[in-house]
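This is the structure I want to talk about, given as structure tokens.
All protein chains of the complex are present and in place, except for one that has been dropped.
All chains are identified by letter, namely A, B and C, in their written order; residue positions are counted from 1 within each chain.
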Amino acid sequence: MSTELFQFAPGREGYYGEFGGAFVPEILHETLAELRAAFDDARDDPAFWREYVDVMVTYSCRPTPVTYCENLTRLLGGARIYVKREDLNHTGAHKVNNVMGQGLLVRRMGKRRVIAETGAGQHGVATATMAARLGLACTIYMGEDDIARQRPNVFWMEQLGADVVAVTDGTRTLKDAINACLRDWAESMADTHYVLGTVCGPHPFPRMVTYFQSIIGQEARAQMLRITGALPRRVYACVGGGSNASGIFAGFLDDASVELVGVEAGGKGVDTEQHAARLAGGRGCPGVAQGYKSVFLQNREGLMHDTCSVAAGLDYIGVGPILAHLHAQGRVRFEAATDAEVVEALRLVIRREGLMPALESAHAFVTALKEAPHLSGADAILVNQSGRADKDIFTVAEALGDERWKRFLREKAAR
Amino acid sequence: MSTELFQFAPGREGYYGEFGGAFVPEILHETLAELRAAFDDARDDPAFWREYVDVMVTYSCRPTPVTYCENLTRLLGGARIYVKREDLNHTGAHKVNNVMGQGLLVRRMGKRRVIAETGAGQHGVATATMAARLGLACTIYMGEDDIARQRPNVFWMEQLGADVVAVTDGTRTLKDAINACLRDWAESMADTHYVLGTVCGPHPFPRMVTYFQSIIGQEARAQMLRITGALPRRVYACVGGGSNASGIFAGFLDDASVELVGVEAGGKGVDTEQHAARLAGGRGCPGVAQGYKSVFLQNREGLMHDTCSVAAGLDYIGVGPILAHLHAQGRVRFEAATDAEVVEALRLVIRREGLMPALESAHAFVTALKEAPHLSGADAILVNQSGRADKDIFTVAEALGDERWKRFLREKAAR
Amino acid sequence: MTRVDAAGLERDVRDGLAKKPILLMTHLVVGYPSLDANWTMLEAMDAARVDLVELQLPFSEPIADGPWFVKANQEAIRAGTSWTTYFDFAARAVSRFRFPVLFMGYYNSVFRMGGERFCARLAAAGMRGFIVADLPPEEAADLNATARAHALDPILLMTPANSTERLREIGRQASGFVYCLGRKGVTGKQTDLSQGVADFLGRCRMATSLPLALGFGIRTPADVSALRGLADIAIVGTACLETWEARGPDAYREFVQALARETAA
Partner (left out) sequence: MTRVDAAGLERDVRDGLAKKPILLMTHLVVGYPSLDANWTMLEAMDAARVDLVELQLPFSEPIADGPWFVKANQEAIRAGTSWTTYFDFAARAVSRFRFPVLFMGYYNSVFRMGGERFCARLAAAGMRGFIVADLPPEEAADLNATARAHALDPILLMTPANSTERLREIGRQASGFVYCLGRKGVTGKQTDLSQGVADFLGRCRMATSLPLALGFGIRTPADVSALRGLADIAIVGTACLETWEARGPDAYREFVQALARETAA
């Protein structure tokens, strides 16, 4: 990963161009300092990365494979399509990479409790899993609306021993869960670590989460070289906060020939008010919220907009500051995929390849499948399948209007 | 894997001791002969196993890891507990090993359609996935009662393009779905392959499915040697038809020091009529059904009993003939776990290790956790976690009486 | 193609064929819809001068049967049809009616009973042979030897899917007559008799000198008629049961009559 990004100018620690920083209530100042120190210390310890990789290899299934999609490639008749399989991770998404990494840090810091926000529920399940495994107490904050969308994940979090707290503030989605965590942390930080789930929030989170997620990109780069003998022409990833994208992009940042494409939630359309595209379409503007400076969906007076996406994990106002910077630099191109396109892409990928991307990940497929035909067969493209669709069954079945599913629910509910 | 098992005496091809054979309507004779020939041919082709492993490595996530359960080990204070993580496979269970292998055979045979029975739905999802990936037409037969228990899997099968046919005969569970497949196959065999999901059915299925599933045991043996420096003292696996058990046991058959333990569905108790324990407890007796001779749960006149288990995948009348033979030989010990014990073990494993075994796999944990305290810390035991629990949310939430889950279902159903 | 030394069932069949061009074998599942109904069916067969009758012993996993017989097996089991029920019924039928009575069923019943006991009970009931739907010839050697010791004929199956070599192998082991499958699949569906049946029966004739019965999907008097000159025995199963279920005993009686009429000289 480009180390340049992390060579902060004096007095600009945690800044990526104009984005980043640490805008938190003073009460959290020392906690963040402690975390930065612990992280720096771990990062400088070669044994730490080895321990981290070992955990990911023995507890999850890293390295996750890269799968060639011959059927889609033939169907679309352009670039060869490869998929990085983060869906195969334990708990079903890339989230576990970050979570296990932070878990090891928590152990180094000697804290006894973790808290986390969750949108799709994936990060909550991953955190609750890590907490169960490492013997930590765990509280998960989740927007009330997201709880309604992602009950199965809530159920498993509870089975894992986590306390799941419904957040009823604001829009009752991911951003409000983050606020709730910051509030909890401001009180509990002596024995509690906040396991932020994406590359947002105050320094050192964007850097730290990118560091752990960079395992995706490191593996993927080597795998593409091994499998195809060359680097991919483009790499696609969906962007909620941006952790899976930052993770896979990290492997290719220094490869100028590789175009990096982030795909945001186009919701009902970027021209409507109902989407979560911060960068694609230029609807976001710079601001400071939830501890960091980046591009947010907000009105002229800095009040955040309601966002909207069929994918709970992308339904978020802000984007990681590193990605905002890479966008500003022109290093990462951003596109948006609408809900309707996402459901279509999901169907196609399931049907043609037997892969079941999460609704979030299906965003990356939308753009990849749109662009593949315009490239040549000499090109390979790589799509990050950040998670699996199992958690989305309620949403997908509803989007597809599956009558038998509804009947099934009625029967189950009547018991 | 012990090749002795497969050195059939003259005229006894497909027999393991007194069990096995091929008892099918004459119409299927040539089809089975063709399959045997294709399988033998593939087995003799060193490139075939390499191709198979390559598919499993790039499409699923083989080798699946072995995870050490430090918390459970500490809690129980006996043998060190290791878990083979088949739950991390694509589609969430070991079933994909068998299915992708048979898929490659189908390709060699040039057939265009596959059919399969399914109980828990895992084998159906795996087969539908393989069919999507290999571009084959696909029909899945599933007992009406199992469809009710495992709707989420039905939904995904349909998304994968499979035709899911509800079987309304008999007990409307796995065994009836197998009958339905045999009937379909008796008509369609010219262009159709029957992807039997477990180590039952007529020769060559028990051998062939064991062959593909032996990838579990081959990996696990090498992993245990590498991780612990020694072979495990005992290996535990749940036994429905017996494919995951046969797969992991295959790696250790020649290791006399390794005790192999199969765990069957004790349902409401082996003393009740509501269980599926064929071997443990001695309730089954020799018989011939569904194409093979083995031990079945039947009455004195050879009519099959209704079986019962919280785990749809274990709710079956028969057991693989190889396992019945290994049981008769004393090479594999069989135990049963009741539904209540299974739910308890599931909770414990989720809570302590952040692992989420399928209800089927939780059977193996029941016995392993019962026995671990009686072994010494010098011993390691290995549990095969054949699948993940996601598919079981409806059953588990019901078993645990989760009120919020029920409310959620009511709300979803009311939409 | 008459064999001079014909005996047992084969003798019966040849005697019948001396009088008319084709014989008729019908079938019922003992215990379904009820033993009384079964008796009425047998009376209808007898009245129509049916030549051979199969009595199916219900089994819980009837893999060679289609939906109608699957249901019949299931309901007969639910009604408590035991081995004793079955053999008592068969013995009554043998003593009351002229036609030879055959056992039809699945191997697990035979296996659980034991081959010796099975053959002894058949013989004691006066039955003449058996058809075991899921017992391949290579598994049947012992049973068939026992059968012959009891003067029973094991009826083997030939199918359109079999290779010539396999047909020959089956021919070598068969006795009584051979049960030829009109098509692939299970019981109950229509067979297009124009398609390949003649070819198939020709292949069977090359493999055996025994009389050939054709079953699976023979559903109408016209089907029976069409088999004249091709097969020696027409087997009608599902179509009879369907008639009973849909239109009652009188229609059943008429239907069996109509089938039999097509076998007349």
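Keep this in mind: contacts are C-beta pairs under 8 Å (C-beta built on N, C-alpha and C of every residue); 3 or more make two chains touch, one makes a residue touch a chain.
Keep in mind the model is a prediction, meaning the values are calculated, not measured.
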Visible contact partners (per top-of-document touch definition) of the missing chain: A
Of A:43, A:113 or A:183, the residue in touch with the unshown chain: A:183
Selected residue (touches chain absent from view) among A:291, A:321, A:357 or A:387: A:291
Touching the absent chain when the full complex is considered, from A:4, A:26 or A:44: A:26
Absent-chain contact - pick from A:304, A:349 or A:409: A:304
On chain A, residues whose C-beta touches the chain left out of the figure: 11, 21-31, 169-170, 175, 179, 182-183, 186-190, 286-291, 293, 296, 298, 300-304
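Assume only the chains that are shown with their structure count from here on.
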Graph class of chain-chain contacts, one of line, ring, star, complete, other: line
Inter-chain centre distance, chain A versus chain C - centres from mean C-alpha coordinates, in Å: 66
Centroid distance [mean C-alpha coordinates] between chain C and chain B, Å: 38
